[in-house]
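All protein chains of the complex are present and in place, except for one that has been dropped.
Right, chain A next:
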Amino acid sequence: MAERKKEADHLPTSESDQDDFIEPDPPVVTNQAVADTFVNIDYEDLVNPDYDSHPSGYIHEIVRQGSHDDDDEPRVAVSSVSDVSTGEESSEDHTEISTKEISQALDEVSKLQHPEVSLEDEEEIDEVDTQEWRQRKKHVFILSQAGKPVYTRFGNEDKLVTVMGVMSALVSFVQDSKDLVRFMVAGDHKFVFLVREHLILVCVSHGAESSQQILLHLSYVYNQILSVLTFSTLHRIFKQRRNYDLRRLLTGAEKFLDNLLNMMDTEPGMLLGAVRCLPLDSQVRDNIAQTIVQNAKVKDLVFALILANNQLVTLVRMKKYFLHPMDLHLIINLVNASESFKAAESWTPICLPKFDSSGFLQAHISYLDDRCETCLLLLSVDRESFFILSECRNKIKERLVKYNALKAISDSLMKTSYSIQQCGISDLRHFLYKSRHMAQFTSPELEAPYLSETEQERLCGLYFYLHHRIHTSARPLKILYTVGPHETLLGWVTQSFELYAVFGPLVTKVAAIQAINKLLRWVKREEDRLFIPNHVTF
């Protein structure tokens, strides 16, 4: 992500990249199947642990001030918890697990790889003992450094105490030799570890993602937790009590983690580090942005954005402050995962880890239309500004109704996105196009043959594969043309864009290259509608 950050700073490079491309020699032409090696992954580059870095600036000072206020309050969660602690949560160190426990738990881990292990007929079978649980494609576990379960994607954490104990033992065993466990491969399963200051995140997957991509997913999950708690809170809690049961503070937030993981299985946005924009006439979009600027001139309002069906309609930001795509995904996830904003105007704290992991922003969240499709979020550092923002929201809504902008948004939503046929390129089945400097991407609707769920999953797997082959740090590629049994893939990365295209299996290399040149011209023509070239500032 450090890499992405840098990219985002890049100015749009000349279009020569696109025009010069007649018929290059693809550096690698291969039919090779997924014979991947998982060596030499640049771990630090992928998941940049810059959370305790202290961004400076006026807004950040307020954010941090806010989190200090929390410290001063006498009844912050932690202190109240210590009154209720049970004897079980004593100071004993949970990383010290007896040998018996380890062998027992290793058995359970091995069950993950050997689903054929027969079930004992017990009266009550825990979910975690079932075949179904073991065969899940992608497990995600979160545990504290002390080995206490925090979250599991499937099943009940309480039943996984031993498995998580083993995970924590593995991590500390490798840490003992001043090293870091990154991943293990066992058969077609990958065990990927993300070790953070207070939390250990583990993913066990037999899906199509590479370990690097899983690592990215795990760092999203970690950021989701920070988004709910802030790093300061997390740090404070575990500094006071290593054995703290974090689930207490995450009650009700599991659905954000669940939803995020489900979104990552099907949405390419997080893999690409880019958001999808709602296709809109650039003039309409400008109008919407200007309406927000004019009616939300409020001190300390940092970001104002409108989302519709997980797509960005517009974003207005304070000068000098940027919204990282990762943070934007967390905001989208927040809105996507909760129905509760539909009932009334809401006022909730949210931490944007890339923006500032040490404190909360306050979000005023409301839907602008009766059908609850268009969601307005106003993010401020002033905890008291609810009523001011609520007034802004009413003015914005009034103007947007008057200018027919809300109707334009719902019309665009009705039309869904666009069909691949609109690009007018035969043989092309589907594509992802990411504008690197805008951190936005576009893709057509999924059409036949990608209508069934399994086919969609397979398509997603193809993109995972293509993305991985191009971005693997062992040998990063610029262009990859690869023929598979069911489709031909072409990936192309330049300084200004990333393109992943899926063709029918019989397309020739020449035809594919002509097709993507045509596609690039089409995207260029539609750019104003599909992307937001720059975000308006207050």
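Rule of thumb we're sticking to: contacts are C-beta pairs under 8 Å (C-beta built on N, C-alpha and C of every residue); 3 or more make two chains touch, one makes a residue touch a chain; residues count from 1.
We adopt the following convention: contacts and distances are computed from a predicted model.
For the chain that is missing from this picture, which UniProt protein name fits: "NADH dehydrogenase [ubiquinone] 1 beta subcomplex subunit 7", "Trafficking protein particle complex subunit", "Large ribosomal subunit protein uL18m" or "Ras-related protein Rab-20"?
"Ras-related protein Rab-20"
Going by the contact rule already stated, which one of A:S144, A:N223, A:S385 or A:S496 would touch the omitted chain in the full complex?
For the chain that is not drawn, the touching residue is A:S385.
Check each of A:L229, A:I332 or A:V493 against the chain that is not shown and name the one that touches it.
A:L229
With respect to the chain omitted from the figure, which of A:N156, A:Q240 or A:S340 is a touching residue?
Of the listed residues, the one touching the omitted chain is A:S340.
Pick out the residues on chain A that sit against the missing chain.
69-70, 73, 75-77, 80-81, 83, 228-229, 233, 248-253, 255, 334, 338-341, 343-349, 363, 365, 383-388, 390-391
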